[in-house]
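Read the structure below first, then the notes.
Here the complex is missing a single protein chain, while all its other protein chains stay put.
Right after this comes subunit A.
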Amino acid sequence: MSYQLENTQPGEKYNTIFSRITPAQRRKRNARTRLRSRLLLGIYLVLMILPIYWLLNMSLQTNSEILGSMTMWPENLTFDNYIGIFTNSSWYMGYVNSIAYVLMNMLITICVALPAAYAFSRYSFIGDKHLFFWLLTNLMAPPAVFLLPYFQLYYSVGLFDTHIAVALAHCLFNIPLAIWILEGFMSSVPKEIDETAYIDGYSFPRFFVKIFIPMIRSGIGVTLFFLFMFSWVELLLARTLTATDAQPIGMIMTRTSTASGIDWGTLAAAGVLTILPGILVVYFVRHHIAKGFALGRT
């Protein structure tokens, strides 16, 4: 929705004939507010980055340099901490485990959430509102409540210490979240599209895969981003459901504190490496997240 006012250039946001101040003054005033907001944003970003920078800084130092003196940047640059992680299978398997269960969870969740979200956005059926509310309550169930029963449940069905156990457990909050987000996106697609497709002779599965899913592509991208995010950062359940074979990296990091003190360098390097997958994922969905964070509800 946009229109062009009379006496203005395309792209000019201001109707000049109504204004008392000259364009030059206005430009100057705009430039000043712009500069001020850039400055504030810059300060926020610097403060935000600082803790992460400190972690990165420590990961590139030897333990003696970390403990010996305050250095704002690594004076004897060393990659030993990273090399140590990449050459020790008990360390790097932690990353493999984490990524494995996150991917499994994303796949399972999106497969069952897409049809369910479609049902919620297009049909009313007995108990739909109650079901939706029940789903939301699962989103709000504190993982701490479920720790013990989860352990017993997965132990008794023989899934304890497997990737799939963590992936299934994370479905508890990820499926409701995915349905909530996808429902918003699907409701913004006009229903006439469905009806036209059915008149054209599309069956439901074919319509869904060929027409509907491509239409809500960016919604799915955003959903996957959120699924990744919440599965990647959650560790309470992941830690409880695993022992050795599927242990997430966040748990392996606690090994750095030994009797002889904490291996700060390795801890910092492992921490930096847990941030990297997130950066990668944001980079891929950067064009969609701006819109998608509103979850289709603006």
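What we mean here is this: a residue touches a chain if its C-beta (ideal position, glycine included) is under 8 Å from a C-beta of that chain, and two chains touch if they have at least 3 such contacts; residues count from 1.
Simple rule for what comes next: contacts and distances are computed from a predicted model.
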Out of "Serine-protein kinase RsbW", "2-isopropylmalate synthase", "Cytochrome C oxidase subunit IV family protein" or "Glycerol transport system permease protein", what name does the UniProt record list for the absent chain? "Glycerol transport system permease protein"
Given A:T62, A:T78, A:N138 or A:T162, the residue that touches the chain left out of view is A:N138
May I ask which residue of A:I85, A:I108, A:A197 or A:L227 touches the chain that does not appear here? A:I108
For the chain left off this view, which of A:A31, A:A243 or A:I275 is in contact with it? A:I275
Hey, which subunit A residues sit against the chain that's not shown? 1-3, 5, 13-15, 18, 37-38, 40-41, 44-45, 48-52, 54-55, 58, 66-67, 70, 108, 111-113, 115-116, 118-126, 128, 131, 133, 135-150, 152-153, 168-169, 171-172, 175-176, 179, 187, 191, 229, 232-236, 240, 249-250, 253, 264, 267-268, 271, 274-275, 277-279, 281-283, 286-287, 289-295, 297-298
